[in-house]
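Missing here is one protein chain; the remaining ones are kept as they sit in the complex.
Chain nomenclature is as follows: A and B, assigned in order of appearance, with residue numbering initiated at 1 for each chain independently.
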Amino acid sequence: MSRQSFVIIGNGPAANQAAESLRSQGSEAKITMLSKDSFRGYLPHLLPDFISGSIGEESLYFRPHAYYKEKNIFLRLGQKAVGIDFSKRRIFLEHREVISFDGLIIATGGKPRIPEYYQLFEDLMLTLKTPQDAKLWISKLKSVDSILMLGGDLTSLSLTRALLKMGKTIQFIINEDSFWPIPYSEEIYKAVAQRLESKGVQVVHCNKIRRVTQIDENLIEVDTDTCSVRTGAIGAFFGLVPDVRFLVRSGLDIDRGILVDEFLKTRFEDVFAVGDCAQVYHPALRNYWVSIGYQNAATLGKIAASNLLGSDLEALVAPESILDVGGVKVNTSWWTEF
Amino acid sequence: MTEVDFTVEVCGMAGDGTIAVGGLINEAMSLGAFSVLGFDSYPAEIRGFGRCVTNSRIGSSEIVALGEQAHALISLNDEQSRSRVPFLAEDCMVFFDSAPPTKVTEDKSLLSVLPPGAQIFGIPFGNLAVSAAGSARGRNLTALGGFAAVCGISPDLFREVIGKKFGSKGDHIVSVNLKSFDAGYEYSKSVFANRLGNIFSDVESNAASPRVMLSGNQAIGMAAIDAGLKLYFGYPITPATPIMEYLAKYLPKQGGRVVQMEDEISSIAAVLGGFYAGARAMTATSGPGFALMTELITHGVMAEIPAVIIDAQRGGPSTGLPTKTEQSDLHAAVFGGPGDSARIVIAPTNVSECYYFVLKSFQLAEKYQTPVIILTDFFLDNRVENVVAPKASEEQKACSNVFPEESSKDNYQRYHYSSSGISPRAIPGMEGFNFTATGLEHTEKGIPDYSPETHSRMTEKRHQKLFSALVDLKEPEEFLSGDSLDVGVIGWGSTFGSIVEAVQRLRKSGFSVGALKISSIFPLHSEIIRKFMAKSTVVLIPELNYEGQLANLIGHLDSKPVERLNLVTGTPMPTSVIQERIYQLMEVLAQ
Partner (left out) sequence: MKTPARVLVEQVRNIRESGRFAARSNALPTWCPGCGYFGIHQGLSDCIAELGLSLHDVVTVSGIGCAGRYAFFSSTYGLHMVHGRTLPTATGIKLANPRLTVFAIGGDGDGLAIGAAHFPHIARRNINVNYLLFDNSIYGLTKGQPSPTSPVGSKTKASPYGTLDSPLNATLMALTYGASFVARLFAGDPKGITKALIEGIKNPGFSIFHIYTSCVTFDKTFKTWTNLKKWVHPLPKGYDPTDMRKAFDEVLSDDFSMGIIYNRGEQL
């Protein structure tokens, strides 16, 4: 029998932890990591610190290329999976390559989401998911002092903290769509607004943005239903959507993310999903929960790796640490930490 | 002003237009006033298709050695390009066809074996070429366009050289190729907008003189033409054949003739006949053919007939490695053949020297009335460099034959003794100077004579002539040297470029190292070599042969043993290997 081949789709914390765990648990299999991004794996939660200048670019990346060489892991950057045939265990890549696998861990993470009604102004909005995005922020911040934040997700809050440290003026529009996957509620809105204002952020209370106009390179005017705001730049933060669109017709169960059991298994043998792209079943809650955040992702990556190698570990999360907001279970507490 | 030292490889199957793309890169970068050294490799076997690889090293300063690690790879066939992965820099840019006509399995995919640091640029070569020019045949130019855009090379350079290259095939072909190139260029400009580099755009040109892209073999052919060659006799053999092909094209235009002979023996015989009758004649061969020539070369020595012989070395012995490079014919060139048969052996180290050495060889052969052997090798023959356009002065072209005085008519002694060993040489057609040249030992008049006195004196005369030639032979040249050296590196032939580069690098790091280039392999400028060896604590001689043939030839000149670095990998001597060896020697010295 030829050597087993394990493939991990993704290059985030969950994917990297999974790869490392496979090796550290003694697997001799060929391990391939596929990443649609052409840059090295990085720690997304450090991006705001990078923008504020408190850490250098190199600290963003968690592993040098030499690590992969040493561990004999084929890290394939900039190579996008566009489909999977689970019955034949084959992955199709955008450049028409076909890869076979014996085991698969899907850890594609999420991508910035911009609600449909804002997509009209998308070009005028900055997001923050990758080091490239961060560099755009850095260059923009050289010439602007005021920023309007739209949304209210984890990233927006930690960026706000970083920008405040830089002495920037922050205006904030908390949007009802901000808290995906948690449905909007008056309570959450109030809690967040209060916290922001206590840090010196000007919260703009409105329901709707009507128009966004670029006045000059570093001045944008935003008309809302309640007022008109002038700012140097707009940041859009509406959470991440699981990056699983390419799997829609693959046969996997997908709700918001890929549905997996408490062992992180999908409905296909030897196929796992972890991190931002997965929704995990919780037997105690009898429901699925979504993981958000770096630590969670890494933990899940490790469990998936063990299970792929034959263990039966449950993704154990204390039920009380999972917020039940409007029926969606979320293991996070981002705004209380802000 | 930034410096650039960039190596790009193109890899594909025969028929992919690989060599064409490599050539266009060389020409375009040369046009952009960069220094270029290119080397293509492709299989000698006619049967089936084979892998083609071109390697172009492009620099803002003079490039003297082959690039060891590629900074960019243009893959026209991913399966073939897998073999190049060990030669890629960690952060190599890789240009590949992102929309091949058929699906590719992992074991044939290039991307599956690239190091994680590789920067990949997927461009639908074929599709772009089809939509731009109606045919996928231009996909190699599309790839080239993508490369130009990402590296920040002015597309005008490429447009100009594409126009030149395809101009003879008509405007339509030029336009199709330009369209394919532009399609790749524009695609990459927009798709990779945030990944575009300016590797070349900020670099200032280094060359004032008009430069011309030449291979070693072309330079040899050009030199022969400029020297007024009248006759070329040869027999096909890799890697010398291109010289014959070049001359077959250009020699008839100046009234000369190329005759493809029945073997190497007849080739050298005809060269001797040609020179004997007063015409400049030449042959080129490689080791196996050279071995066949040795008897007649010694006839040229004995009968004192000029000849010019190129030995384009390849891997040996015997048929050996026809398409691989080696420097293992030195012994054969210097010593090969019966008897004490000293002849002149010179070895160029780069393309420019290929020209000037061959040009000079005709004068040397005429003046010293002896075969002159020029040792090149597969790498030197086939690599291209954009050299300052070589040009021969009238003085360099002039006939150097020493004709007899009119006064010696009717009492002419063809092999007259003289202190220099040189005797005036008459040419058939000159009235009153009839003589018979012979491979037998002979008197001054050319009459066979085996007496102890005659053989002793004539042997001495022939060797004296060679020592006299030292004044006309290029002296060993010191590079980056000093009054005393920790390590003195001596080299010859195509290896010398790597030696200079290794020494340059180490001197930048403060090491006391220097290099000595030996162009005249025989006779040797022994005193100069001895002095260099004496002032070096350690003498290192890197060569592409197993036996250390130059080391054997000059090792005795100094009392301490020389260090040898011998590779028979069939590939050019890597700079890094020499560098590493010098490091080791320095470490030993430090202890």
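One rule holds for everything that comes next: a residue touches a chain if its C-beta (ideal position, glycine included) is under 8 Å from a C-beta of that chain, and two chains touch if they have at least 3 such contacts.
Note that this is a predicted model, so its numbers are computed, not measured.
Novice: Using the touch definition given at the top, which of the shown chains does the missing chain touch?
Specialist: Spelled out, the missing chain touches these shown chains: B.
Novice: Touching the left-out chain: which of B:K230, B:R383 or B:R581?
Specialist: Of the listed residues, the one touching the omitted chain is B:K230.
Novice: Among B:S267, B:T285 or B:S498, which one touches the chain that has been omitted from the display?
Specialist: Once the missing chain is taken into account, the touching residue is B:S267.
Novice: Pick from B:A437, B:L466, B:V500 or B:M533: which residue touches the chain that isn't shown?
Specialist: Selected residue, touching the omitted chain: B:A437.
Novice: For chain B, which positions touch the chain that isn't shown here?
Specialist: The missing chain touches chain B at positions 230-231, 233, 257, 259, 261-263, 265-267, 269-279, 281, 295-296, 299, 303, 428-440, 447-448.
Criterion: only the chains that are shown with their structure count from here on.
Novice: When the centre of a chain is set as the mean of its C-alpha atoms, what distance in Å lies between chain A and chain B?
Specialist: Once rounded, the distance between the two centres reads 57 Å.
Novice: Could you pull out which chain A residues touch chain B in their complex?
Specialist: Chain A residues touching chain B: 32, 38, 40, 65, 68-69, 74-79, 92-100, 132.
Novice: Using the touch definition from the top, list the residues of chain B that touch chain A in their complex.
Specialist: 90, 96-100, 102-106, 109, 111-120, 122, 194-195
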